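In this view, the complex is presented without one of its protein chains, the others remaining in place.
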Amino acid sequence: MNKHGQAVSNGTISIRCRFFARFAELLGRDGCELTVPAGATVSDAVQLVRQAVEHGDRLPDTPLTAVNCEHVHADHRLADGDELAFLPPLAGG
Amino acid sequence: MNKHGQAVSNGTISIRCRFFARFAELLGRDGCELTVPAGATVSDAVQLVRQAVEHGDRLPDTPLTAVNCEHVHADHRLADGDELAFLPPLAGG
Amino acid sequence: MMSAAITRNPIDVATLITQLADPRLGGTVAFLGSVRRGPEDGAVTVIEYSAYEDMVVAELERIVRDARAQWPDAVCAAQHRVGSVPAGEPSIAVVAAAPHRGAAFEACRFVVDEAKRRLPVWKRERFEDGTSQWREG
Partner (left out) sequence: MMSAAITRNPIDVATLITQLADPRLGGTVAFLGSVRRGPEDGAVTVIEYSAYEDMVVAELERIVRDARAQWPDAVCAAQHRVGSVPAGEPSIAVVAAAPHRGAAFEACRFVVDEAKRRLPVWKRERFEDGTSQWREG
């Protein structure tokens, strides 16, 4: 069982994707659950979202990303239960 | 007549000296009138104050000075009616 | 120290300054970043700020920790406003206090620069003519 109480399939993990600001507009949603192979990187998950999620191809190839509220690079390895955020170019301040 | 309505003696000018903070304590006064030769510099006036004013010798040889509310060097030439300020080391802020 | 890193209300910089007040800290520097409506900015009336709020809080804590590593005797506080911010009103405030002014200036500037670079915040500009657009960077 992962921390969401779901059975962890053999060799896969579950993550939560979140889309913010313009990305949420492009996709018409602010998040989704995603099952990825164990050992998948952020880059792997991004490509899966671009292929498997409706309008996912509207996202850039290499968006800014954060895992569990921390900026990460594309080669960051995901763990079961992670929250992966897709961040449009930052514009704070 | 100078701007104080005093007659300007032949070859002399009148200035107003002001003493601040610790200097006022050292001299027991916060100012005095001074007559100096026409063409006198700040340095000349300082030496005159140190000799002619009671406790004037308690002042440093080369204090910070201002004329008419502006910092000046010791070689600044005085004009009739000037206000010459004797400034202890500054400690603002 | 990082209380209320996100607010929906007008930023109250005087309160932030008061929160850091300490007689050992002789220098305090505050930065306010406001919604600009200058000659190059078009007729912006309001900016709508949205944020990944949990991450803003976490990232500000990390930025303040990074500042402490460089200026150990400085303390910092920061606040980002979200929602609709009218032109001329502040969207971000950063305050740094230190025993001496050099560290206060440097720590404040560092936190502002890092906040602009690292905080997951986005803005949508609304114009006088009723149109709006995402403004990136």
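The letters A, B and C name the chains in turn, as written, and every chain counts its residues from 1.
Everything that follows uses one rule, which is that a contact is a pair of C-beta atoms (placed from the backbone, for glycine too) under 8 Å apart; a residue touches a chain by one contact, two chains touch by 3 or more.
Note that the coordinates shown come from a computational prediction; the quantities given were computed from them, not determined experimentally.
**Q** Would you mind listing the shown chains in contact with the chain that isn't displayed?
**A** B, C
**Q** Would you write out the residues of subunit C that touch the absent chain, in ascending order?
**A** 13-14, 17, 21-39, 87-88, 90, 99, 101, 104-105, 108-109, 112
**Q** Spell out, residue by residue, where the missing chain touches subunit B.
**A** That gives, for subunit B, the contact residues 18, 20-22, 66, 69-71, 85, 87-93.
In this section, only the chains that are shown with their structure count from here on.
**Q** Between subunit A and subunit C, what is the separation of their C-alpha centroids in Å?
**A** Measuring from centre to centre gives 28 Å for this pair.
**Q** Averaged over CA atoms, how far is the centre of subunit A from the centre of subunit B? Could you give it in whole Å?
**A** Chain centres of subunit A and subunit B, defined by C-alpha means, are spaced 76 Å apart.
**Q** Please work out the Cα centroid separation of subunit B and subunit C, and write it as a whole number of Å.
**A** That pair's centroid distance is 50 Å.
**Q** Hey, what residues on subunit C touch two or more of the other chains?
**A** Residues of subunit C never touch two or more of the other chains.
**Q** Could you check subunit B for residues that touch two or more other chains and list them?
**A** none
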